[in-house]
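Structure first, then comments.
Only a single protein chain was left out; the remaining protein chains are all shown in position.
For clarity, chains are labelled A, B, C and D in written order, and residue numbers in each chain start from 1.
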């Protein structure tokens, strides 16, 4: 993925993958070529980022705080446009169900949890009635069924984040962008949601681009990890997780997991060389 | 600490501590007795919480999302008052330097990072000039020296949180309340800040009440861990970290550390029995 | 003596005599240092008089003077410089509104102050109706635009503007010719001033009367200059028109004043007017209307010598 | 505990109000002011009672104009704010027009309106002109102050302009709109008064403005004060109703409407 030699590297990885499934070159959903982003105040958040998101993968961005991870997600979602370089999307913009868990909960303060989660369905024209079961299911997934009627102000920080996750999941999106969704959750809930997420992805064949600060989480979830460095933000390493064994407690104690963790840790450490 | 048998348990722990320093009964800074908190909308966040915060300790609250950790911090800080039970503070309310890292960054959007960190000093009557070095030091600690002039809106999520941490540290408070301060940071920055925090605490003899979702972090940092369960929030277990060896990379691989982690994990798992 | 006299509108020819007395030094000759305070569309200078902020006030008609009695306000009319109230109604010619009897059926642009006074009398005396009334805010455009309407005015100015702008000569009905016999442009003073310093009042009345005679019959160039200083928007042709109309209708000098002198008032006319207003429902018949005026300072033939000899 | 709190909340204002009235009464008596300069509160109250047959129908008329104008201002001001927020070029083009309408004195344009409109509509238009701008301005401010992150969220879901408006911008602008409404409520009342003076019918169906002016002409100052008192009470009532509405709509989520405790 780095420095234009993307395709070669891709093929090597894919050939080394154990499953035939991987032999079929996955469709590219998103591709960034030489993308840079300079904000209005002159801060350069990204420079020369080459990246592609392939259909069905679980791609994780790992990197120090402020290196541009959220910016990349925003570019992919089309909420911002690159200052330099080209970004192409090969999915149907409007039709494709897109989900985004922002780094902050971003709930409407005047609406109950239920209505906040209802929003994406409402925008698709579903009635409150018919959307009800899907909403309650999503809330159940994040353990908020009991708080459906509460207002955002009446929730704890983690609960707000969970409401935001429920909102992103309720559409069963095909492309899911998640910006540190589980950072505010305890480990047990986090593990549970990790598994739920993978299950959902498997069932829907969804593609996920994920930002996390936890090397362990990235190793557990991802099919591919991109490590970024800051100042200005760029991609410095790519770690493909070739192991396709089922992700469960056993996997956490597998050597493959440990290897990915170690690689990612090392890459991160390298990336932060010179950083604060 | 649980169920009124606090003092006995205290003494047992203290006697088993390896350092003479621990033999002197530490002063109680805060004590909560049978504290309950019911919010205006009728939600009961806490019920029958007994807890004391002792001078110089590093106390961590661990528990599932929504169990009342933030509420306890707010009660300790005097930002809310208990609905039932008694809360006593034995430090001088006004004089004691208090620091609070809220779960959300809570920065003033109209002020630069520098001015946000300046706030506590300003409220103590310091001029911008004379406060300058302290502010830059605090910003340096969290790696934000280069962004001193930026406005909160122009920061990434993690950077905002770091600015908030710098603001809490700049006063060198004697009692520091921290609500998941490092949740938005990568592991390397987190480790670094963990060490910085312990160093600062040691130098100032400060008392810290800390909320985290990371069992590992709690095990690394704390002298004492309180595990909470939700619905309504209460304290279900107390884990004293009897090991007083220096906290560094070695400690992370020590059996003591592993033991605490295991205990805490178990307690947490027990606490979440029946939870979602 | 320093005295302040308040008028009821921006400086205009209808205040000419007072400006004349000021301009040609008559006031000074009577030992008065007069300041003329202009009125305006929303000012209520009568209250200033009552509160003692000013010494004399120009009263538009006797209705307000009776009102003052009704409200126990110690204000007294001491002279009336207009023998006829210049209040008119005007209509479009050739629109079936050429006779006074026709007017009640027309839409009427009437100001609020006229509505609560003159118009009440018109209702009882001639059958005008309140439903026909539209507000008149000192702007004749709506009247000019609507052929089937009438509008209030002063004989000395509104017809002129309507004629100039509307390019037609409106029918003018001077209400004084139809039985509306209020005095107008009275000088009002506080009762305590009359009692304590009748000499001052007398001097102000006399000087004003002389001023008015000179304004009407003599050289009024200086007075007009003063008026224009106070109200730069007023035009010479309008001033000339106003003076001509005052002469034509005998506004200042006709009837009693030809024998008693300008400023004249008589008990008989007061009684007649009060009876009409009582009829119109404005006042209780029991009102001691005589407290509204005093003849102590007028009817002394002052200024008779200034009239041109026919 | 409830009655205690009630006393605590409404005691001070009650006392202040009583003190103001008492001070006024005492001042009038001590300075021996005649009623035509400043009537005493007792006299005003008395007049209010004796003249009720004249004053209350007038109040009703004024109230009708006020509410009509306020409704028109909400629709006009709010609607214009919405148009402005949707198309910047409309804002840039017509905001100046709105400002011109705001600053044009009613008394100057009333005659023009009278040429083209029925008096009753002319009055409504005048009162509307006085009241609409604060609602327009505050609503526009509110629409522009919508949380940027939520705007992103709606953009993400490809929400149409109108749905974004309906589901996001309007609720977000509600506190500002309600603030504008509280200002506009009082202004609608003034507008009704001014409009009535400049363009309104008189006599039988006349409103408070006419009564106030008439009382002034007739030097019946106590009655003027009685009418002014009615007007003031109406203003306070409108404000109170709008405040209650505000608290009801914002109570659970906006800082301005929440009590200090949580």
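Keep this in mind: contacts are C-beta pairs under 8 Å (C-beta built on N, C-alpha and C of every residue); 3 or more make two chains touch, one makes a residue touch a chain.
Here the structure is a predicted model, which is why all the values come from computation and not from measurement.
> Decide which residue listed in D:30, D:53 or D:103 touches the omitted chain of the complex.
D:103
> In the full complex, which of C:129, C:164, C:196 or C:290 touches the chain missing from this view?
Residue touching the chain left out of view: C:164.
> For chain B, which positions touch the chain that isn't shown here?
Per the touch rule, chain B residues meeting the hidden chain are 74, 77-79, 93-94, 98, 100, 102, 104, 106, 108-111, 119-120, 122-123, 151-153.
> Which parts of chain D are in contact with the chain that was left out?
Against the missing chain, chain D presents residues 9-10, 12-13, 15-17, 20, 37-38, 89, 92-97, 99-100, 102-105, 107-108, 111-112, 115, 133-134, 137-138, 141, 144-148, 175-176, 179, 182-183, 186-187, 189-190, 193-194, 197, 209, 212-213, 216, 224, 228, 231-232, 234-236, 239, 254-256, 258.
> For chain C, which residues reach the chain that was dropped from this view?
Residues 10-11, 38-44, 47-48, 51, 53, 137-141, 144-145, 161-162, 164-167, 229-235, 238 of chain C touch the chain that is not shown.
Operating definition for what follows: only the chains that are shown with their structure count from here on.
> Using only the chains other than chain D, in their current positions, what clusters of touching chains do you get?
A, B | C
> If you average the CA coordinates per chain, which chain's centre is most distant from that of chain B?
C
> Would you mind pulling out the distance in Å between where the CA atoms of chain B average out and where those of chain C do?
Each chain reduced to its C-alpha mean, chain B and chain C end up 86 Å apart.
> Starting from the mean Cα coordinates of chain A and chain B, work out the distance between those two points in Å.
29
> Check each residue of chain A and list the ones that touch at least two other chains.
104
> Using the touch rule from the top of the page, what residues of chain D touch 2 or more other chains?
In chain D, no residue touches at least two other chains, as defined above.
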